[in-house]
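This report refers to the structure that appears directly beneath it.
All protein chains but one are shown at their positions in the complex.
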Amino acid sequence: MTRPVESAPGLRLLRPVSPAQWVGLSIIAAWVLLAVLAPLVSADPLAQQTADRLQAPSFAHPFGTDQLGRDVLSRVLHGGRATLPIGVSIVLLATLVGVPLGALAGFVRGWLDEAVMRVADLLLALPALVLALAIAAALGPSVSSAVIAIAAVMWPRYARLARGQVLTLRQREFVLADRATGASPAQVLWQTVLPNAAPVVTLVAVLDLGTATLAGATLSFLGLGVQPPTPEWGAMVSTAVQTPEAWWASLFPGFALVSFVVAVNLYGQVFDRKGLGR
Amino acid sequence: MVTPAPADEAAVDTRRPLRRGRRGGRRRSIARRLVTLPFLLLGMTLLMFLISRFLPADPAVAFLGNNGADNQQAVDAFNARYGLDRPLWEQYWIYLDRLLHGDLGTSISTSRPVADELAAAFPATLELAVAALLISLVVGIPLGILAAARRSSLFDRLTGGATLLGVSMPPFVLALLALQVLYLQLGWVAGPGRLDPFLDPPPTVTGLMTIDALLAGRPAVALDVLHHLVLPAVVLGVIHGAFFARVVRSTMVDALRGDFVRTARGKGLSGRVIVGRHAFRFALIPTLSLVGLTFGELFAGAITVETITGWPGVGRYMYNAATKLDFPAVMAGTLLIGIAYVLVNLIVDLLYGVADPRVEAS
């Protein structure tokens, strides 16, 4: 993030360039596809078969069954329908709050900048997940409180990023040139400065999908996010902890989560190396 | 788990790269940290106060639980105690005053003072965090150096893959996997808990049970605690070891490209000497500066890992509190972890600042 990335259509930045990135992107795409198609390709994730409780993986139940006799494979496939959108919502909410705040702070400076950045510093000075846990607990356990809680600890990251971008960009001559045309400060910020900060912010947001998904699943694991019986990877692991002998009930959803996060990080590795993003 | 924010871009005056001396800058930043510390701590209490005052639909229910809230007497007592009818700043003042007197509220689930429960749990978490940190450094630094020294080799690629997996691994999944394999299948480690129930805990001196047991002259007890500590510590240690390995590798790779290495090569020093003597130092500095940050992740990871492995620390306490919606306990635990994190970071930075000139001069 030494300087805003040059070149016009900025999302070119997101194009995969290495084989590892393609692998990562394919896994992400596969999970998204499976989540979308889950109702078509898999059994009812809520159907309980008390006779079939805690069955080891078999032909009928490739991932086995859980303590209520539900098919773990169906639940893993359906779980993506909860886990993945939660991760995306977290990042969306965090950027929607953080980017305008940070951009405005960097653009107008003064007391607003001071105020926003001190709040951001405070939030960043606490272990993020712990604070998110407290906020989610205060809001009461539900999907939306998990999303809000994690976004509440993540937005400072985007505020800082956007502020840094704006601080650099506002020195650039084309921003001065835009002011010289007679554009109002608001027009300069939203129409000229922010579009130029967008590629880097988008890149960081995409790379954060892994972290956000993980955090969402962790809150669900802690019982503060998705509530049973809705299938969600973190929540599934949590329920299955009580039956450690049935390793399949916890490890398959766990591996699903890990594979998704690995995929996002695999895709993001190249940017890491270029010094972008993190 | 949530990665540290990108460094603030201070691109205000690009024309004038006023380079302050590295050491002068660090010393100044430590001084600034000391000055801002009280404000930071105060800010944290304010944040916790605002969260507990405004986020719950009904603070009385949140603090007393549903049963307590049915009891009008308890609700009145609660309102009086927290002054919920008084102006906001006065409420905050009451909250602060209580905090300073060590009153963190009463747990809904156990009806005991949260402060007592946290005091009992915190040393266990500290013990775990320190052990995990040691493991992560011992694993991560050599791996990173070796990978960097043999860049692009098969070894480098394998560690690259393994560490990517490590940093992507949610602690709770790895903890489950480790529990399955190391405990249930192989039986190599002790199961849940901190100490065999048939052994007497040593008298508390430091709170770190391994050390207390040694102080009490009971190595068997120390060994048993260690046996229990292995599982959670290895889980957290491996994840952060992967992180350190990646950091060390990339700094080393950069360092090996640097001028001084070329100079050393020019002097005819062998590759191994260069790696061992020079690049190592350069890789170590940035790694050590991340130790403070790592504590935040360790504390966060402790919530799930302690729960799964039954280590009786603040993390498990927070988990139980969260699942039982024991709001006072969650808030107090968060504040404790926050304060501990800030202080640990400060200590690490102070130590680092002390170590830095020596590292640089050698």
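To keep things simple, chains are lettered A and B as they appear, and every chain counts its residues starting from 1.
One rule holds in what follows: a residue touches a chain if its C-beta (ideal position, glycine included) is under 8 Å from a C-beta of that chain, and two chains touch if they have at least 3 such contacts.
In the analysis below, contacts and distances are computed from a predicted model.
According to UniProt, the chain absent from the figure is "ATP-binding cassette domain-containing protein", selected among "Multifunctional fusion protein", "1,2-phenylacetyl-CoA epoxidase subunit A", "ATP-binding cassette domain-containing protein" or "NADH-quinone oxidoreductase subunit NuoF".
The residue touching the chain not shown here, chosen from A:Ser26, A:Gln187, A:Thr202 or A:Thr243, is A:Gln187. Residue in contact with the omitted chain (choice from A:Gln165, A:Asn196, A:Thr211 or A:Ser238): A:Asn196. Touching the omitted chain from chain A are residues 6-10, 172-174, 176-184, 187, 192, 195-196.
Basically, only the chains that are shown with their structure count from here on.
A straight line joining the Cα centres of chain A and chain B is 22 Å long.
The residues of chain B lying in touch with chain A in their complex are 1-12, 14, 40, 43-44, 47-48, 51-52, 55-57, 62, 164-165, 167-170, 172-173, 176-177, 179-180, 184, 250, 295-297, 299-300, 303-304, 307-308, 318-319, 321-323, 325, 327, 330-331, 333-334, 337-338, 341-342. Across the complex, chain A meets chain B through its residues 1, 3, 118, 121-131, 133-141, 150, 153-154, 156-157, 160-161, 163-165, 167-168, 171, 204, 208, 210-211, 214-215, 217-218, 221-224, 234, 237, 241, 244-245, 247, 250-251, 254-255, 257-258, 261-262, 264-266, 269, 273, 277-278.
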